[in-house]
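A single protein chain has been omitted; all remaining protein chains appear in their positions.
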Amino acid sequence: MEVLIAQIFNGLSLGSIYVLLVTGFNLLLLVAMIIHFSFPVVVVFSMYVSWAVMTATGMVPLGILAGILSAIAVNVVTAPMFQHIMKKRGSVDINATMVISMGMGMIITDILSHTFNQGFPIAFPDALTGNDKGALISTRLISISRGQVLTLIIGVIFVLFLFWLLYKTRAGRAFRAIAEDPNGAKLVGIPLLKTGLQSYALTGILGGVTAVLMAVLLGSASAGLGDQLGHKVLAVSIIAGLGNLKGGLIIGLLLGVLEAVIQGYLAGSWSNAIAFIIMLIVILAKPKGVFGSSL
Amino acid sequence: MLSIKGVSKHFGGLKALKDVSFNIEDGRIHGIIGPNGSGKTTMFNCITGLLEVTAGNIYLDDKEITGKPAHEISNLGIRRTFQQGKLVPSMTVVENVMSGIFDFKIRDIPDTFFRKPFADSKIESKLREDSLEILAMLGLEKSADRWASDLVWAERQFVQIARAVVSKPKILLLDEPAAGMGPIETQEVGELIKKIKEMGISPVVVSHDMKMLMNIAETVTVLNFGDNIFEGTPEEVQKDPRVLEAYLGAE
Amino acid sequence: MSLPLYYFLAIAAIYILMSWSIYIPYRVGQLHFMTVANMAISAYFAALMAINFSWPFWLVLIAGTLLGALIGFLVSLAIGDAPCFAVVIVGFTFIYLTKTIIENVEAFGGPLGIFSIPKVMQTSSSNRVFLLITAYALVLLTGYLIKRFDRSRLGRAASAIFIDRDLAVSFGVDVKKMGMFLQSWASAVGGMSGVLYAFIMQSISPNHFTFHIVGICMTMLFVGGYSTIWGALLAAPILWGFPLILPEVLQSWNIVIYGVLLIVVLVIKPEGIITRPMIKKLESILLRKKKLV
Amino acid sequence: DQEVSDTESTGVVATEWEIPFLNCLTGPIASIGEYLQWGAEYAAEQINAAGGISGVPVKIVRVDTGMSPEKGTVEMSKLVADALVVMGPVPEPVIMAAVPIAVDEGLYSFTATTSFEYAAEYFPWAISWFSPTDEKLPPIVTAWAEKVEAKKVVQFVENYGAWPGMARAHVIGLEKAGVTVLEDVEVPTDAVSLGPLIVKALAQNPDAIVFSCNAEKVAKIIIELKNRGWEDMNKMLVFSSADDAALYTTGGDKINGVMIYNYNDPNLDTDRWNDFRQAFKDDHEGIEPFSLSPNYYDAVYMIKRAIEETGVTGDPKKLAEERILIRDFCNDVKNFEGLQYDWSNKGGYPADKPLFLFEIQGGEKVLIAKIIPE
Partner (left out) sequence: MAQNDPILKIKNLSVAYGQVKALTDISIEVLKGEIVVLVGANGAGKTSIMETVLGANVPVSGTIEFKGKSIGGVPVDKNVRNGMYLVPEGRGVFSSMTVMDNLLLGAHHNLKNADSKLELVFDSFPVLGNRKSQVAGTLSGGERQMLAIGRALMSSPEMILVDEPSIGLAPIIVNDIFEILVNLNKEGYSILLSEQNVYKALKIAHRGYILETGKMTKHGTADELLNDPAVREAYLGA
């Protein structure tokens, strides 16, 4: 029983990473119609920037700030590129944004793998991870750290906040309108550039915060981390229903727990395959996602 | 030929069609009118199988087609055009028209796959001829090799009609073929529909253009809020007070 | 023939086939990464049959292709008309599943892989000539079939499905059957490439069939242009070839160059370098010349 | 003038020994490739400064294959026409794709980084730097288990390359020491969070732990175990393949006290080693030499000795026979003066290379035991 509880807590903490990443992914889908399946790679990039600044200056807050700013910068630079392609392509083919996202993923992963720290994994200082302070709760098997609690809470808050922002506010409506039809949005008087930049910056902030939380939670990162997460994030979003923020929250946590339980009770090397098979069954039964797509 | 018996269609709480019945006779032009949102497009979607009916039955030549998959219904000889003017932009006009004939059988495999790579097969050549013929009938033969993405609105509608007609269906459902057209083009559409009738196809026309519709239609069904409120000749329709109120407004 | 040229051409053939295997279902808008799993499965099948049961090459090739088709067909029963995203997930699932199974089953060589897949011909050089001719014969055959498909009712129906399913259905196209056909076909091409790959490389391991193949083939398809078969046909050899001749200073940036190329092409020309109108124009010029002669 | 006469006396016609190195210099493990390259190039530099091989300078030609087996085939096939001998290729997928080509054309390759299992497939055309796993590893594991008095052990195993084979060798060693092996916990290659695996391991109540998985994961698991109150750091044993920079950059001082075994002793005090160590540190911002770097350093010297002792001339006409001369020499080289110690090869692998057990302290390895197989 203790094992099960411990695994559920482990799963929730993995799940909260999925939740944050899926939320960022969905947000890009909602405000820019981009299927950015390398979004986790961009997040890992921000982790690296944050680490580089932390090790260079020795100041953790500065590192956090740099991480968030870099995420904003990457988004604000790249999202218009996606949009440009979408505009030329018409609205038929958002699947193809996956391809350009893949290109970005290739570039970033490769840069990470031979510039920062000579390509070796990076480790974040205790001042950020709080590892030296020990766990909040700790029995023989169950262990809950500050980072885990923080990530989960912030994950949930972000989902609720974004839901409110997108569906209940003036800015959110404008974001969604631009995503669906930039030209039409322009004709009804939404300032494209300004609103677009705002929405990309928002995604950037989310990405940056995710990067910092992942640094706290995982304590280290490697160049391949983003790719490892990419497929799962895409899968979670599809299963929950593309663009469904609440669905992403629930399915993200569920997948985390599912994976933890598979790894804990069945063979570890099968966990990916089993997790994907379960997701496959769900997606075949409900092609539009469990909670419905909000596109 | 096509009989609609007690068809209802509900979207959640919204009743888009309520127990609608009418018949479409062979060799006549059948008009459907009704205010916006009265369920005309929904009716078409139900007939062609794109939507499942909530209740009721649809028969083609006394054979029930309710619940059949949409592509089968289409192959039984019911074709349609779309209100939004859907074309495949990456194909030329003539290819768009040719795509109206699908009807692929196993025995077509040799002809399709085992011929010279850069030439048309026998069936293809025939299809192309047929399509060019239809385009000529519409006066669009000069546009045959233009890309569909370059067409203007009125041309898109004509190409849509050509694509539906080329397969020689029994029934052709036209959803607002004259929407967004000027009086002259609208008149052309009217003429075209008459020609289509002469080809042995029974056109069913949804249109808000009363003048055109009343000119060509032989029977008119009037829908209002999903109810079939009237059916008769154009003259009768124009006299009926309920229709006048619902559709034309008291003028 | 020189050895490097042989390997360049032989592997180019595989990339062409694999890019086409993604092109085929993308005709109806489905990104069917399943074919990479088919490639792995048939490569392993080929290796095991050739080593353990001494099956002749032709038998292995046909059986491996059919195996791909069969798996593709069975899967397509469930996802023939599924939306693109569901199909993507199915592809990922099968890639993970295949990799996990071959890594964990000792009979498949486990994580070490399988070595010394036999030659088809007695001597190395005749073996190479034979494999190269076979590979390009298969490229020709596949290209020919795709070309015929594109120029037929089936091809137009597929284009219609790509734009709007309801539209295609209104012509009487069975969307599911079409999807099943294309997916099975693509999986067969994937399987065929796998068999060729096994015999060309002579040893295989789980690490040969990872997502990098998905990435490379998608890059080739989308840089070349996804609206005709010519895009992948031209882009595959070029994209695969140019890192081989890059100067040493740029070598270590070749993946970045790939990525940048992909993005630049998509930004400037979203349909890829070679588009349908271009090919049509070219064909009409060539045909007109013929007529004049 | 001196050199010219030297050349004449040995009959060497080559003006430069070009030794291609098929290495992985791009992608996620590019940095490791760079360390190997450094070892080879440092050896070449030393050799050239001392007058070259048979009086002719040597040059290491960089050939990058990335992780791509396909690229490996083309690069290798470019070399088979006129290379005398080839270093690499690395890593495993490229070895599998490219070495068969070399074998086919009678070209000897130093795939020397990886375990015996890969090179053995291509014997006598490829050489391994390690002896058969089952033979060599068990004794050092036994020694560790007896030293730390382990009773019940859990092993973390990743299903990659030769690692499961090493894990099996560990079990043999553990059983020899009378230890109960409770369970092998499988570590997924792309695991992001390791909590579930750790809980699974701890639930067995082990008193010691053995690792056969990627260096970064080893470090993360150790940190996590420590966070959960694991105190006997000695009772954790890390296998040689994890002895790369990722272990130390990720683990920091949280892995102090953990034991690790490997084939090199960084604290050896010989002039040659000290020089190598210093040069490496100078070129790499002060970090300790990567444990596999000496392999390719040794490889270049082994090639030097083979050329000089067998009288290879570099004459293109005699290429095929000279390749075989080198092959046969290296496969059974006797008393080779390696960077760290002398050893002899037997059938394409070192028969008597020692193995060391260390304790990690502040990023350094402190020698605990040394085992020389018979």
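Every chain is named by a letter (A, B, C and D) in the order it is written, and numbering of its residues begins at 1.
Just so we're on the same page, contacts are C-beta pairs under 8 Å (C-beta built on N, C-alpha and C of every residue); 3 or more make two chains touch, one makes a residue touch a chain.
Keep in mind it's a predicted model, so treat the numbers as computed, not measured.
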Touch partners, limited to displayed chains, of the chain removed from view: A, B
Given B:T41, B:S74 or B:T219, the one touching the chain that is not displayed: B:T41
Residues in chain A touching the chain absent from view: 170, 173-174, 176-177, 180-181, 184-191, 294-295
Residues from chain B at the interface with the omitted partner, ascending: 11, 14, 33-38, 40-41, 83-84, 152-154, 176, 179-185, 187, 208, 210, 246-249, 251
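Heads up, the rule we're going with is that only the chains that are shown with their structure count from here on.
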Shared chain contacts [chain B and chain C, defined touch]: none
Chain occupying the middle, per Cα centroid: C
Chain centre separation (chain A, chain D; CA means) in Å: 37
Approximate Å spacing (C-alpha centroids) for the pair chain A, chain C: 31
Contacts with two or more other chains, residues of chain B listed in rising order: 89
Set of chain A residues in contact with two or more other chains: 109-110, 114, 227, 267, 269-270, 272
Every chain pair meeting the contact rule: A-C, A-D, B-C, C-D
Residues of chain D touching chain C in the complex: 25-27, 30, 62, 64, 66-71, 73-75, 77-78, 80-81, 92-93, 96-97, 100-101, 104-105, 117-118, 121, 159-165
Partner chain C, residues of chain B touching it in the complex: 48-50, 69-72, 74-75, 79-80, 82, 86, 88-92, 95, 98-104, 108, 112-115, 117-118, 120-121, 123-124, 127, 147, 163-164, 167
Residue ranges of chain C in contact with chain B within the complex: 144-145, 147-149, 151-154, 156-157, 159-160, 162-164, 166-167, 169-175, 227, 276-277, 280, 283
